[in-house]
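Every protein chain of the complex appears in place save one, which is left out.
Showing subunit A:
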Amino acid sequence: MSADAAELRALTQEFLAAHPPASTPREEFLRARFDAGLAWVHYPQGLGGLDAPRSLQAVVDAELTAAGAPDNDPRRNGIGLGMAAPTILRYGTEEQKKRFLKPLWTGEEVWCQLFSEPGAGSDLAALGTRAVLDGGTWTVDGQKVWTSGAHNARFAILIARTEPDVPKHKGITYFVCDMTDPGVDVRPLRQITGEAEFNEVFLTGVKIPDAHRLGEIGDGWKVAQTTLNNERVAIGGARIPREGGLIGLAAKTWRERPELRTQDLHQRLVKLWVEAEVARLTGERTRQQLVAGQPGPEGAGMKLGFARLNQEISGLEVELLGEEGLLYDDWTLRRPELVDFEGREAGYRYLRAKGNSIEGGTSEILLNIVAERVLGLPPEPRTDKDVAWKDLSR
């Protein structure tokens, strides 16, 4: 263990002694952990961190887990932690960082992301939600879609068009939107699974003070890149055991239900097992590269691989179940806080996994990104590059 790791371990133990998890209320514990710089150690001092190497967070987390400390339920506020926080850290003013980061980290304020629009999905920069500045206040009108967690969120990161007369990537500005503003109307968007994880969000005369702008006016696309890059890093970053994820569920059914086995299913199952194990090794290799300070482009491929595997494995699982595969667990309209693959049955997994190749960047767009940024192949011809947004056909 390095000297830094040993120091951090000692610091964590001191913190635990001062705030025994068993007798400290959860929120109080989390706030104190933030103040001690043990929330995300690579963040600056005073903002939940200690300016330490990012890899040392694992040392802190291991100590806290061993002591039975409560965590901040990171999955519940994935967008806040994974996307809003790094963007605020990079582009926010000191005041914004002080106001937003702590309740974001403790989970007291959940965040959502108002990016996608009905007319702007993969072509995100084509977005049409307008923001107009009058005095010190912006007025926002438009519609967003696929907003997960909007019904629970206190704040949103929002991109809106502020200059329609320049090409589409240039006239965008990035804001923090207060979801309690009376002009924000959140409506559930029911999906093929029957549940509504996502929302449509209608913005009508929403007021945003200029102090809640992130970055310069018209620089929103650049700011959004930070958010989007972090989104892709967040996917597939965790260490998983062999047979973790969906392949484990299919393998379990295979082992427990010999009467379901056929030659064809066996061939396909073992092939997918191999692919899942290799994808897991690639994830592990990517993680080892990050820890060793040699980040490679492999992360860009992880989401593509998992999307395809999840779809193939869940499809196989439904077939494996045969007659039972014709049934579905529950079509009730629910509002889940998390995507819970393992808490539902095979039919749900099959339907929900269809979204894996769409959400967070479609597989087709990600393949373009790999081809252009990793392999250096020439870009697609661009016909919208020098055309003002207002003159584009839609």
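As a working rule, contacts are C-beta pairs under 8 Å (C-beta built on N, C-alpha and C of every residue); 3 or more make two chains touch, one makes a residue touch a chain; residues count from 1.
The criterion applied here is as follows: contacts and distances are computed from a predicted model.
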| item | value |
| --- | --- |
| Among "Autoinducer 2 import system permease protein LsrD", "Glycolate oxidase subunit GlcD", "Acyl-CoA/acyl-ACP dehydrogenase" or "Molybdopterin-binding protein", the UniProt name of the subunit that does not appear here | "Acyl-CoA/acyl-ACP dehydrogenase" |
| Option from A:E95, A:D134, A:E323 or A:E380 whose C-beta touches the chain left out | A:E380 |
| Which residue of A:R54, A:R75, A:R190 or A:K271 touches the chain not shown here | A:K271 |
| Chain not shown: contacting residue from A:W146, A:W254 or A:W389 | A:W254 |
| Hidden partner chain, residues of subunit A it touches | 241-242, 251, 254-255, 258, 261-263, 265-267, 269-271, 273-275, 277-279, 281-282, 284-285, 288-289, 292, 294, 298, 301, 304-305, 364, 367-368, 370-372, 374-381 |
